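With one protein chain held back, the other chains of the complex are shown just where they sit.
To keep things simple, chains are lettered A, B and C as they appear, and every chain counts its residues starting from 1.
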Amino acid sequence: MAGFDKRVYSYEEAMDGIESGMTVVAGGFGLCGIPENLISEIKRRGVKDLTVVSNNCGVDGFGLGVLLEDRQISRILASYVGENALFERQMLDGEIDVQLTPQGTLAEKLRAGGAGIPAFYTATGYGTPIGEGKEVREFNGRKFILEEGLIGDFAIVKGWKADHYGNVIYRKTARNFNPMAATAGRITVVEVEEIVEPGELDPDQIHTPGIYVDRLIQGTFEKRIEKRTVRES
Amino acid sequence: MAGFDKRVYSYEEAMDGIESGMTVVAGGFGLCGIPENLISEIKRRGVKDLTVVSNNCGVDGFGLGVLLEDRQISRILASYVGENALFERQMLDGEIDVQLTPQGTLAEKLRAGGAGIPAFYTATGYGTPIGEGKEVREFNGRKFILEEGLIGDFAIVKGWKADHYGNVIYRKTARNFNPMAATAGRITVVEVEEIVEPGELDPDQIHTPGIYVDRLIQGTFEKRIEKRTVRES
Amino acid sequence: MALTREQMAQRVARELEDGFYVNLGIGIPTLVANYIPEGMDVMLQSENGLLGMGQFPTEDEVDADMINAGKQTVTSRPGSAIFSSAESFAMIRGGHVDLTVLGAFEVDQNGNIASWMVPGKLIKGMGGAMDLVAGAENIICTMTHASKDGTSKLLEQCTLPLTGAGCINRVLTDLAYLEIENGTFVLKERAPGVSVEEIKEKTAGKLIVPENVPEMTFD
Partner (left out) sequence: MALTREQMAQRVARELEDGFYVNLGIGIPTLVANYIPEGMDVMLQSENGLLGMGQFPTEDEVDADMINAGKQTVTSRPGSAIFSSAESFAMIRGGHVDLTVLGAFEVDQNGNIASWMVPGKLIKGMGGAMDLVAGAENIICTMTHASKDGTSKLLEQCTLPLTGAGCINRVLTDLAYLEIENGTFVLKERAPGVSVEEIKEKTAGKLIVPENVPEMTFD
């Protein structure tokens, strides 16, 4: 890897250095825009005791759900953890510590972590169980709670297109948490559907500038759909 | 103006409602990407005692500098106010209250204001005159100061292209402070070089979603260059 | 007669205004989209990162990269914008969404809302609900007025863990439309054929009943 060429050519190389006990930030919302193959590589490696930061935890047998099968996750920050029977059982059995975090607060914690903001105030969660134990402060007559920024040892991200330098573009609502996740990893790994030459992407239209990206890999994706809802044509 | 059609057809209409004593947030960096014509309209209206939030204050006779001629600005938050003799005189004479704010903190104050975050911690300015009187707090062994979010009565923004709905795209480094300014006005007015039909802009490539935009006007721009620096071809 | 789910959605839709950016929660709120008055344009925000949500896709249009906050496949309308979840909640938290409609388990006379958790039952998470109630100035709760055994859901004080404190001022139930003002429910409209008496009986929180409580009408 010379200069700014972030490409790697195997998933093994892409996740090199991940260890048990680490914190992994994952992009995706439901099964949309998830780094499928990076998750599979984490499963293959069998690392344990992971803290996972992700809006959801996949479904049984797909997405982050596959990491539950071998009990690789011991702690998760997420806003919604339904749609996953195995998860529910591990949560009820106390095998997983779940820190439910409002979706917007989760997004902002990652954005703040990546942006060097150690903490911010938000009205979200004030007066609810989420606000318990957190500092409350009034601004302009309204109450807010203090939430801290967050970064992970690894961030795993799914993009659509990228150039060698790791400038990434996302496609449609598969963007979701991916841009913030990309900023919030000590090592950020991005998998994309297509890698193009530097200069092919319009500089005005980059969603994640390459400075955030450490490794880049081109993969193929199943893109499973969680709730296929259609209308009559 | 029906539905989501944000277009107005005169600068008078664009700045309707601006009054003396208001706070105006302006996009632009130096003379690049500044809402030239919206500024001219503020000058034409002769409103006074404005608080201006902008990275810079234009130059003599152009950009926000024109508002100095009739002493329309009484207070300014900016990171850099050189390049402007009239400004310097008014500042030294105490006619303008200048609150110097680090550039990144200024950008983040606007982003926070628009995003409903009343305050955030940053290391920028800790231990300097900027940190004086501000709350200091330690996170992970490092010291940070508390900075508050900011919104204005009006935000004036310069975009490149927009659709009727106010979805805006910026061009090159004329983007700068404009996207944050757009989120941080009670009334946000955007002037652009071209207005296109809804559907013509790629939804994945919108820089400022129309929800932030109240009024939209198509204008022509001088785009004065502050420091023309060229190499031999 | 208590309102049907469709009638509830229809009544909520009357609170829409032309040019409103609206976030509709799962369930009855979603149905509101079917009752947008003709000639009125409303833009739907989906908190995963879409402004300008369209219809469900046809079989041919289905795209795994295009879903709504309920994880259903969707389309976008012309003039839509797509963005990150951080940007989406910046809009929500920053008060840029004009109206939010969401369901609830309980609402109380101080505008508190409980909608995400029943202790002892499995907790699936609050998703974006806490951000939505904290961010919008303008929220309508839709819910049944009382549970099947007659227990009121419009309370003096919520019994379930809150989703947000002091943030609700409009409630549409199957029996009535109410507003919350100064620590009390105010009965504004009643469902066709539902008596003020029944509403009083099924409202545990403090309730002001004006002299004249019009009946809702539906075509």
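Assume a contact is a pair of C-beta atoms (placed from the backbone, for glycine too) under 8 Å apart; a residue touches a chain by one contact, two chains touch by 3 or more.
None of these values were measured; they are calculated from a predicted model.
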For the full complex, contacts between the hidden chain and the displayed ones involve A, B
The listed residue (B:52, B:96, B:119 or B:174) that touches the chain absent from the view is B:174
Selected from B:125, B:152 or B:203 as touching the chain missing from the view: B:125
Option touching the unshown chain, where B:111, B:161 or B:215 are the choices: B:111
If I consider the whole complex, including the chain that's not displayed, which of B:33, B:65, B:116 or B:185 touches that chain? B:33
Suppose we count only contacts with the excluded chain; which residues of chain B make the list? 29-33, 55, 78-83, 88, 91-92, 98, 100, 102-105, 107-108, 110-111, 122-130, 143, 160, 171-180, 207, 223-233
Just the residue numbers, please: which parts of chain A touch the chain that's not shown? 1-4, 111, 113-117, 163-165, 167, 183, 198-199, 201, 203-204, 206, 209-212
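Basically, only the chains that are shown with their structure count from here on.
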Quick check on the contact network: minimum steps from chain A to chain C? 1
Between which chains do we find the greatest number of C-beta pairs in contact? A-C
Using the average of all C-alpha atoms in each chain as its centre, how far is it in Å between chain A and chain C? 29
Rounded to the nearest Å, the gap between Cα centres of chain B and chain C is 35
Averaged over CA atoms, how far is the centre of chain A from the centre of chain B? Could you give it in whole Å? 32
Residues of chain C touching 2+ other chains? 76, 82-83, 89, 92-93, 135
Would you pick out the residues of chain A that each touch at least 2 other chains? 108, 122-123, 171-172, 175
